[in-house]
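Here the complex is missing one protein chain, while the rest keep their positions.
Moving on, here comes chain A:
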Amino acid sequence: MAMAALRREGRRFAAPLISNNPINPFRSSFAPAEEQALLGVRSISTQIVRNRMRSVKNIQKITKAMKMVAASKLRAIQTRAENSRGLWQPFTALLGDTPSVDVKKNVIVTITSDKGLCGGINSTSVKISRGLRKLNSGPDQESKYVILGEKAKAQLVRDSKKHIELIITELQKNPLNYTQVSVLADDILKNVEYDALRIVFNKFQSVVSFLPTTATVLSPEVVEREAESGGKLGELDSYEIEGGETKSEVLQNLTEFQFSCVMFNAVLENACSEQGARMSAMDSSSRNAGDMLDRLTLAYNRTRQASITTELIEIISGASALQG
């Protein structure tokens, strides 16, 4: 009978260990603890609370360490990301960034992280990719996905299996460099036919703010078409360009290089945002663990004092029974 009660106790304490909500499961599980104390099985309940406190303290240490690791990685990669912004800015000045262009074949490149515990940035990227696809699904338009990173793969495989073209993972095994991203861009260019490439990533504004952004890179044929219709691209002819015989050849080189540069910046910015989001997620989780620890300490003291009081009552009532 006592063993069954203990087992029940153990199970009720195991479930809140897995769940994320500390408040409600606590209140409901301490009532039986006090009942147990009154029944005389005291040491077990304080033991359980002590175990719980120990595991929460360990979790707090781990999340604090993860936060510091993410902060140091962020510092290393932040200057590189800010410097890489200068790579695509001339391209946008020359060729423009027109997300509202109307093309038949859209390819959506979603950039996410491989590792988790980084807050909600990957879900926002996937949400935007899905939204882009819905936006660009007209009568003869089609959109395909190119996925970078495990997190987007896990989410998009569930409902958009037929629209996935290419999945790339294990990108961050070596520190990010231009050569790697350009080989990747080359692979994408060779394997996927596209009229417009829309790259979805999280732009790094500051340590606490990450803006989901879309960068659009057009294929050379579409650039020529848009150039004829005027606007920014129409001024392309007024530039004197060296290095190519025909305009279409120059445009092809330019768009390939533009894609590679934009991808490089996007991958770096996303990596920064990932580290920043992981920092803030681990910070809030250590703070939650600290709160939980405070509540557990209070409960532990209450339980301990209740058991001491019970013992005193037993002793005193025993003594008065002997006397009287």
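Quick note on the criterion: a residue touches a chain if its C-beta (ideal position, glycine included) is under 8 Å from a C-beta of that chain, and two chains touch if they have at least 3 such contacts; residues count from 1.
Simple rule for what comes next: contacts and distances are computed from a predicted model.
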Choices "palmitoyl-protein hydrolase", "ATP synthase subunit epsilon, mitochondrial", "AP-5 complex subunit zeta-1-like" or "Protein transport protein SEC23" - which one is the UniProt name of the chain not shown: "ATP synthase subunit epsilon, mitochondrial"
Candidate in contact with the missing chain, chosen from A:110, A:260, A:286 or A:307: A:260
Residue touching the undisplayed chain, where the options are A:169, A:205, A:280 or A:310: A:169
Given A:118, A:152 or A:185, the one touching the chain that is not displayed: A:185
Among A:72, A:209, A:248 or A:301, the residue in touch with the chain that has been omitted: A:248
Missing-partner contacts on chain A, residue numbers: 161-162, 164-171, 173-174, 177-180, 182-187, 189-191, 245-246, 248-249, 252-253, 256-257, 259-260
